[in-house]
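Read the structure below first, then the notes.
With one protein chain removed, the remaining protein chains of the complex are shown where they sit.
To keep things simple, chains are lettered A, B and C as they appear, and every chain counts its residues starting from 1.
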Amino acid sequence: MTILKHPDFTTPELANAPDARFVAAPADGVLPEDFFSTTNLPTYVRINGKWLMPREPRMDSALVLGADGLWVKEGRKLKKGDMVAVGSAEDGGEGIYVHSGSFFGEEEEGEFKFMTSEVSREKPIDYAQMAHILIEERDRGGYPIWVTGPALVHSRARADMVWFIENRFVSALLAGNAVAVHDIEAAIFGTTLGMTRTGEATTGGHGLHMRAINKVRAAGSIAKAVEKGVIKDGIMYACVKNNIPFVLTGSIRDDGPLPDVITDSVAAQDAMKKHTTRATMAVLIATALHAIATGNMLPAFVSEPDGTMRELATICVDSSEFVVSKLKDRGTHQAFGVVTNAQDFMHILRLYAERELTERQALKSPTQTSKTPA
Amino acid sequence: MTILKHPDFTTPELANAPDARFVAAPADGVLPEDFFSTTNLPTYVRINGKWLMPREPRMDSALVLGADGLWVKEGRKLKKGDMVAVGSAEDGGEGIYVHSGSFFGEEEEGEFKFMTSEVSREKPIDYAQMAHILIEERDRGGYPIWVTGPALVHSRARADMVWFIENRFVSALLAGNAVAVHDIEAAIFGTTLGMTRTGEATTGGHGLHMRAINKVRAAGSIAKAVEKGVIKDGIMYACVKNNIPFVLTGSIRDDGPLPDVITDSVAAQDAMKKHTTRATMAVLIATALHAIATGNMLPAFVSEPDGTMRELATICVDSSEFVVSKLKDRGTHQAFGVVTNAQDFMHILRLYAERELTERQALKSPTQTSKTPA
Amino acid sequence: MTILKHPDFTTPELANAPDARFVAAPADGVLPEDFFSTTNLPTYVRINGKWLMPREPRMDSALVLGADGLWVKEGRKLKKGDMVAVGSAEDGGEGIYVHSGSFFGEEEEGEFKFMTSEVSREKPIDYAQMAHILIEERDRGGYPIWVTGPALVHSRARADMVWFIENRFVSALLAGNAVAVHDIEAAIFGTTLGMTRTGEATTGGHGLHMRAINKVRAAGSIAKAVEKGVIKDGIMYACVKNNIPFVLTGSIRDDGPLPDVITDSVAAQDAMKKHTTRATMAVLIATALHAIATGNMLPAFVSEPDGTMRELATICVDSSEFVVSKLKDRGTHQAFGVVTNAQDFMHILRLYAERELTERQALKSPTQTSKTPA
Partner (left out) sequence: MTILKHPDFTTPELANAPDARFVAAPADGVLPEDFFSTTNLPTYVRINGKWLMPREPRMDSALVLGADGLWVKEGRKLKKGDMVAVGSAEDGGEGIYVHSGSFFGEEEEGEFKFMTSEVSREKPIDYAQMAHILIEERDRGGYPIWVTGPALVHSRARADMVWFIENRFVSALLAGNAVAVHDIEAAIFGTTLGMTRTGEATTGGHGLHMRAINKVRAAGSIAKAVEKGVIKDGIMYACVKNNIPFVLTGSIRDDGPLPDVITDSVAAQDAMKKHTTRATMAVLIATALHAIATGNMLPAFVSEPDGTMRELATICVDSSEFVVSKLKDRGTHQAFGVVTNAQDFMHILRLYAERELTERQALKSPTQTSKTPA
């Protein structure tokens, strides 16, 4: 867990920086021409001589000052007249300081080394550490969000995902229609996209996911389908039974969709944001679209109530280096890439989590024999 | 161009098949339990002893019989009481015949061969043939639709795409917010995602696509931004100036979005479908999401006014075999995969198209000297 | 375990087939012009009215009849005058029958299905079955060969590989210089290519593999370096200590090489062939070069002493679909592809093997309480 430092505001550059300048939005959903475009890094805005951090930090948005304080807001949410920070300097020279040094700071590059690429299938994966972070987050009352693609369900990591849900490692599940459809197809018919548990395509199987969708549409919602006994196991079932919130966002690729899907992509982003602003950890598995969408909304750091900051642990799992590189290329520098098969990832991560839990249990409950009186 | 045959309806199996059975939809957007789930292959439904083909064929939908004939419709579009075909047999035994033989028919597999995998970067790419098909489609008044991802714009194939638009090879462009955003960022700032023409990341570049979006939002729409001179070149400019319809569909990954984006994924599918039902050819470039979404809606064949059928030429270009395999795994069997870089694909396809056009021109206009009398 | 059938030699085509024709090799290492080029499938050659199967079957070689029987031999091994089968018909028409039906036979392809691609990261991996096959092979006295690339060592699956060696699941290890070098670098310095256990590049680390090589060269061989205590753990150590034969074959990419490496590629193929001709199972992990080289030499089937045949179980593990598709494209049709990270594969396969062994143990040793007399 990397602890991040606040900048030193006593340096002449920052001590003598001017206040940030704010300009009114010219129309609803339109920013002033030279608005400051945010990053996901710790950002400080000088207002009346004080450095403030905005609430709900994320990248590709604007700094908006209102009666209720300083916020990061998407341009489309602005009303005409909202006061928006302007400028492009990130070094405090225009009253805004982006503390990139906390992340990229001190690296020196002047050496001949092997194996310096950031993401590679040739690098070791530290499952023990990832399991440890996850358990720590759960036990400190953190808010780990999981963002998954359908490969998780195709490849029968369903049982492992259910285990993580039931053991309270999942504070919210963000996914698309397909994850829920295939999970429910598996619950009802035992197949995913008509493929059996052992990977065989079946005759007539191409219609089974459509039949699954239709059954949920008939029931009215996933929760009602669980209630009525249409869905009896799986990921969505576990979410409903354990009161874990899920956000199913729509895409043009969706069949159906299921009644729970938020088909409007702007409304869907807002629904996701309710969770990204609370997130203290993110696990992104086998989905380029949802991983990058979530990465766009996540700050790179967590602010604790006591004012300390730490890196927001972000794990991105994919079969190729490409998705993780793409995520980093779009600003989610803190992502830790794991290049492997989603099924295998889930299985081993669970194994290591179970091991650590068993060890912790062993430490907590020493054998009682020592109490035996003489 | 593969010509497809209609089935022989005089065989005993088909001649003696029963009429298809139709059952009323139990509620709005809900299909009868045992509805027939469609494929993208030529499908024949027996009604009053006659075999009819439904209109607007696509996969993952239902056969609906109304006063205006037999249609393929998505379940979500049904009204309570709509009459829906039921059954699962695809061999005519329940009055519905899926003519898969026209595609998969006669192949014999019993031989030892090398290089039989369907999609591979090791296979040759026949640009001359692809260019030829494209020119044929244009000249016969076909309706080629292009579905593209942002790599096309990142990698500066913009000029080539503009050439295809200006030369009327594009009947409709289906894409996402990002394609338009990066194209417009390039038009206004000369960068894409802040990366220069030569691939360098620039200081402050991370905000340029947000500034581009803001300018179009301020103008009101892409067409208005073209009109006002904000956008002066590129793909979107060429579409506006040449009256080529474009559909920009929203996703949760979108910044902005641009005012033209259809953010509701169901409405977006409907907008796409207006073009997929007219399509006589499809070119899918560097986009998994949009390619598979389009593949889901496209029939595998084109029905001509005279009743003949031919394969719907579908070209899918991607940097890896994965997307094409995924497309095929989701039923778009007719897709022809090209494993290459989008920029290079565009450049060579244009080159071959130009060559064929030059040759055709040469044949049309022989030199006049031969007319000289002796 | 797929049991394969011999063909029916009583059909008129085979019963009336002519004897195969043999022609003398025109020079050392040169085949007669129209030599029969072998496959890896069960092959039968008619000689004096009897159908014989050749010894040491493999693809891309010739059928050679000598005083000691009928053999499959690489062209380069022939001596002038060796009698070589000629012809190209594989249906018995020229006295040679390739029983491809035993593998590809009866498949019907005329259906619309999803998920029919042969190799895909979206398909489930049946570790229980793979572990079961491996245990069965060991316990029946089979000869499983393992062919591995250096990713196995980089990614710290070393301990798992050692476990498989120590538990006698590995009859022979075929690899390149790099596997041994990195394994020994890890044994001596705790790094691989200068990368630490947690994936960090180290200062001066780029020379460590060279220092490891130098130490073994100084010792004279890997076995001597083990003996002298230079190498104290790891894969090569386990092979030496457990008397498991290993073949290290050279390539142009080798540093050093280690003294044990067979630098001549033809001699190296001969050394590998000693094991491929005995193999009853093959596990190919994270190596394109060695996997395809081994695939070229392996028959697709195992002939038991009693004359029965079964498929030679071949597992190919790689991070992408590409290597497995390439292997199949080069004739190794029987390969079962697993698309995952080598480290994760090893870990889970071991886990499942341990589980099955524990269960078997439990079944063998029932609790003794039942013996209690009444």
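Operating definition for what follows: a contact is a pair of C-beta atoms (placed from the backbone, for glycine too) under 8 Å apart; a residue touches a chain by one contact, two chains touch by 3 or more.
Not measured: the values here are computed from a predicted model.
Here is the thing to keep in mind: the chain we left out touches A, B, C in the whole complex. Per the touch definition above, the residue from C:Glu56, C:Glu136, C:Asp254 or C:Glu311 contacting the chain not shown is C:Asp254. Listed residues C:Asn214, C:Asn242, C:Thr308 or C:Thr358: the one in touch with the omitted chain is C:Asn214. Taking the complete complex into account, C:Ala268 is the one of C:Ala20, C:Met236 or C:Ala268 that touches the chain left out. Hidden from this view is one chain, which touches subunit A at 39-41, 90, 98, 100-101, 104-105, 107, 109-112, 114-118, 120-122, 320-322, 325-326, 328-331, 333.
Where subunit C meets the omitted chain, the residues involved are 26-27, 29-31, 33, 35-37, 39, 59-60, 75-76, 88, 90, 193, 204, 206-207, 209-211, 213-214, 217-218, 249-257, 263-269, 272, 288-290, 292-293, 296, 320, 329-331. What subunit B contributes to its contact with the hidden chain is residues 111-116, 121-126, 151, 154-156, 193-195, 197-199, 201-203, 205-206, 319-320, 339-341, 343-345, 347-348, 351.
Assume only the chains that are shown with their structure count from here on.
Note: centroid distance subunit B to subunit C, computed from Cα atoms, is 43 Å. Put simply, the C-alpha centre of subunit A and that of subunit C have 42 angstrom between them.
As a whole-number value, the distance joining the C-alpha centres of subunit A and subunit B reads 32 Å.
Multi-chain contact residues of subunit C, defined as those touching 2 or more other chains: 111-112, 114-116, 121-122.
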